[in-house]
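Input: one structure, supplied below.
All protein chains but one are shown at their positions in the complex.
Lettered A and B in written order, each chain numbered from 1.
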């Protein structure tokens, strides 16, 4: 496996750029209106006019996939922002302050991690109801513990460094030490985690939407498309392909990007 | 002993926090649970009656102690939708989900360990590269999509396995196995990818250590070096990720049960969400979290017990 480092990064970046491009194009141009139904065009197999075929309402699957990329990016980006900012602040305080504050914060993070996968999000959705906003917030909260752990270990490591002690001695405030002295040093593992969490959020959103608990109609979502596709699996087996492939390359792209950045930053591994 | 005591202590503290969190999410945040259940336009009398039934008219700490005490004695309250004790409903569904989880883990171990060893042995070859690409894809594929595809190919097209539904073990063990195989495989595949990658990395790290050179200088056969000396060292850290894998398998079964219409934990939980059956959901969430914490607890102790370098006593 020679040079997987650069290859991982390149493939990851290519997939992510491709999806980003699809998302940008979908903002300005779609082959068909996403909810335009043509009853006589139901379950058309892939053709030049409809490269991915049509669904049970005769809607163009390609257009819905393209529109769905907006949902994926919106959910991924917002969830990672919530998780990244929240988790980093919690981890920074826990690691920097230490002592019983650290103990309490980390126990709470451990407790959150006891709710596997989408369970935490399911709890949130039960209470607040299912919608795009609630799903996104739930997925953001779900990713907080991961970021908190990474930030915490970075802060524990760096607070013992001489330059931090020096800054402390010179009377720099704790807030300034946290943000200007330590944070830049622990940013790269956080960026790696952000890329991986993006992948995780897209996967979780797809799962929730498949269960009918995530993005609600008429917003198109790859996960919900798979749910519809399953109902008509014998009639239109191609319907299941496009959404599944798009979820996979999104997750793969962000995972590889994260791996690539990590290996770039840490040449030992 | 110090470790065991400390680990037991954190185990119980974490369970307590999990319970408080679950309790608070379901009681405080939505404002009024009775309102949440009945909807905004409910009559005041209806609300008062339900509040009495749920006990939400009493002080919060009292409600918590009541509920927590119930959790420890197996009394999780009564389902609003089925008017049946939550514990009964849960016990009914456990065999399906547990079978699914166990089968997934067995499949994961049986496939991932040999593939991981092989990949490490062939490090740098095209087989290794191909496996590395496959595992990356395996980790990215959503398991429910994989389930749909497996069902389409092996259930509907070739008809080797039953596409949906469940036959209890007590009725027909081979039918039960048949009905659970595809969903277990769908849950297992991403986990196989994770274990293969992890095992490969640890094996390669171990192969560079001095003790391997010693083993070679003793004239040991390649096989004994790989399968006894290196594998034993490499599997000990792999055990630690099985806690995470167990949690993922459980989470995976929540969705996969929906794909294959299996009457397990997940299906009950998901269907209860649209009914807003709060006592049932709350009970199930706590049970799942408890199982995950218990597994992590067991694995932590197992790890220390298997690694002779760490003193358990």
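Heads up, the rule we're going with is that a contact is a pair of C-beta atoms (placed from the backbone, for glycine too) under 8 Å apart; a residue touches a chain by one contact, two chains touch by 3 or more.
FYI, contacts and distances are computed from a predicted model.
Student: Considering the UniProt annotation of the chain absent from this complex, which name among "Glycine cleavage system H protein", "Peptide ABC transporter ATP-binding protein", "Dihydroorotase" or "2-oxoglutarate oxidoreductase, gamma subunit" applies?
Tutor: UniProt lists the chain left out of the view as "Peptide ABC transporter ATP-binding protein".
Student: Counting the whole assembly, list the visible chains that the omitted chain makes contact with.
Tutor: Listed by label, the shown chains it touches are B.
Student: Of B:233, B:253, B:272 or B:296, which one is in contact with the hidden chain?
Tutor: B:233
Student: Name every residue on chain B in touch with the hidden partner chain.
Tutor: Against the left-out chain, chain B lists 209-211, 213-221, 224, 228-229, 232-233, 236, 307-309.
FYI, only the chains that are shown with their structure count from here on.
Student: Under the definition above, what is the set of chain B residues touching chain A in their complex?
Tutor: Contacts found on chain B: 10, 13-14, 17-18, 21-22, 25-26, 29-30, 36, 123-124, 128-129, 132, 136-137, 139-142, 144-145, 148-149, 151-152, 156, 247-248, 250-252, 254-255, 258-259, 269-270, 273-274, 276, 278, 281, 285, 288-290, 292-293.
Student: Could you list, by residue number, the parts of chain A that touch chain B in their complex?
Tutor: Touch residues, chain A against chain B: 1-2, 4, 107-108, 110-112, 114-119, 122-128, 199, 203, 206-207, 210-213, 223, 226, 229-230, 233-234, 237, 240, 243-244, 247-249, 251-252, 255-256.
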